[in-house]
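Every protein chain but one is kept in place in this view of the complex.
Then we have chain A:
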Amino acid sequence: MEAIEQHEGLVYPLNRANIDTDQIIPKQFLKRIERTGFGQFLFYNWRFNEDGSLKEDFSMNDPKYEGASILLAGENFGCGSSREHAPWALEDYGFKVIIAPSFADIFYNNALKNGIILIKLDEAQIKEWQNQSEDGELKLSVDLPNQTITDEAGKVVGFEIPAYHKEKLINGWDDIALTLLMEEKISEFENGAQA
């Protein structure tokens, strides 16, 4: 996965709670055997009509959000199915950062494996930025090493992230390569468990 330290980008606010992975990427797109190209199907049933035309009343289709790379969402983002196609679709579409009051457990891990920065913030702050990005246009600047988000007015908001997760994102580590360095310990465990 790609290393990520800083990110500045346009905000898209999706003010809904419990956005499940069935909405992020509907099942009809899970049949592909590739890991890439899922961005076009992101939020498919919300973005598109049956005939493939854009749904005008869905805010993501507003041209002012074109190129957005920071997603603001409601509580429990990514609940439901374990499909990693969800972070693949978000990442491929261009979202590098997702800010929400809480995330579902499986989604959190899956997103982390794909270099997406997930930030938990309190609802009031999210609401403030949501309103700003709905009224006008909002850019945010995320600094992962310093764990801060800065808005265009210069407001700086800190966030928590487990040190190990931060380290992984910043270094873009491949988990498997790291784990294979512990081959001996795994073998020891296997021998012990089967003795």
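In the analysis below, contacts are C-beta pairs under 8 Å (C-beta built on N, C-alpha and C of every residue); 3 or more make two chains touch, one makes a residue touch a chain; residues count from 1.
Everything that follows uses one rule, which is that contacts and distances are computed from a predicted model.
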Quick one: find the hidden chain's UniProt protein name among "Protein-export membrane protein SecF", "3-isopropylmalate dehydratase large subunit", "Stage V sporulation protein AC" or "Spermidine/putrescine import ATP-binding protein PotA". "3-isopropylmalate dehydratase large subunit"
Based on the whole complex, identify which of A:Asn76, A:Gln125 or A:Ser141 touches the chain you can't see. A:Asn76
So one chain is hidden, and I want to know which residue out of A:Asp20, A:Glu128 or A:Asp143 touches that hidden chain in the complete assembly. A:Asp20
For chain A, which residues reach the chain that was dropped from this view? 16-18, 20, 22-23, 26-28, 30-35, 45, 50, 75-76, 79-85, 87, 102, 104-106, 109-110, 113-114, 162-164, 175-176, 179-180, 182, 185-186, 189-190, 193
